[in-house]
Structure formats: structure tokens, C-alpha cells
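Structure below; questions to follow.
Every protein chain except one is present and positioned as in the full complex.
Then we have chain A:
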Amino acid sequence: MSHPPERIERHTLSILVDNEPGVLARVIGLFSGRGYNIDSLTVSEVSHERHLSRITIVTTGTPMVIEQIRNQLDRLVPIHRVRDLTVEAASVERELAMVKVRGTGDARSEALRLAEAFRARVIDATTESFVFEITGKSDKIDQFAVLMVPLGLVEVSRTGVVAISRGPEAM
């Protein structure tokens, strides 16, 4: 018997954790052990005094799997809170990337023009290369990187998504 394929959704989860050794391993181990997807992951300390780190994970799965991921995360002992920013709150998301492009002549000036259009900044330059810094939603960065390919894209380094809910409340 075949079922209608369940729809796959993309969700951004924000996770507040105790900043103790091994906490990231627990989170990642949960995803790999249970076969969940990680599209992007960022982590950094957000409060030194309270020993808190914030992990942002972008994942994909059926609604049932996304609910599972949330609940599985929630029961890890050092986790304070998990929020599914995709459903629980209006939120903003950003990612930062550095994009290295090598070229001379027309390609080089075209790269610079496009960078301006995308509000990317030049943070390193040689006579035959640029490193651009660009922030925005992930798809904007994807698009910028694609445009750079024929102009001499060398490499890209991306932070992964960070996100926060809109409005005055904390998570």
C-alpha cells in the first residue's frame, strides 16, 4: 500500500543551552543518531555570566518529524528552551558569508558591480581578487554565490543561519 508522500517542511529551531562541555555533541549526536537533517547549525555563547549558549538549527522533515526533533531536544538535560521559530513566532533570519572571487578585467569589474547591487562589502582585495562580505537571508547568499561562478568564484565561507523572534519578548 502506498501513502501520499508527506510534505517536507523547513524549520528554524532556536535552542538555549547551558554552556557546558559536550552540549553541542549531545545536540549533534541526537540528529545523527536519529537520522534527522541538519541544513545549517550555528552556536555561540550569548551570556557569559549565566553560562548560556544559543544554538540555531535549520532542519527539514515532515511535520511529525519536526515535532519529534523539538521534543527530543527538549528532553536533553542541559537544554533550557527550544523554540520552533518557524511556527511559534514571527522571526527574522540572517546569515553572513565571505565570498572570494578571482579575476581581472571585465569579470572583475562586473563582480564589483554585482556586489554593490547585493550590498556586499569588500573586506580584502589584491590586484586579482576580492573577498566580499555579504549578509542576508540564505537564498540571497545562494543567489550571489551563483552569480559569482562565471566571474571567478574561488571559495565561500558561510556562518549558517542565526534567527530571533520579532517584537519585544525574549525566548
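Note that in this section a contact is a pair of C-beta atoms (placed from the backbone, for glycine too) under 8 Å apart; a residue touches a chain by one contact, two chains touch by 3 or more; residues count from 1.
Note that in this section contacts and distances are computed from a predicted model.
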- Identify the UniProt protein name of the omitted chain, choosing among "ABC transporter permease", "Ferrous iron transport protein A", "Cytochrome c oxidase cbb3-type subunit 3" or "Acetolactate synthase". "Acetolactate synthase"
- From the listed residues A:71, A:143 or A:157, report the one that touches the chain absent from this view. A:71
- Message: Counting contacts across the full complex, list the positions on chain A that touch the omitted chain.
- Response: 1, 3, 18, 21-22, 25-26, 29, 33, 64, 67-68, 71-72, 74-80
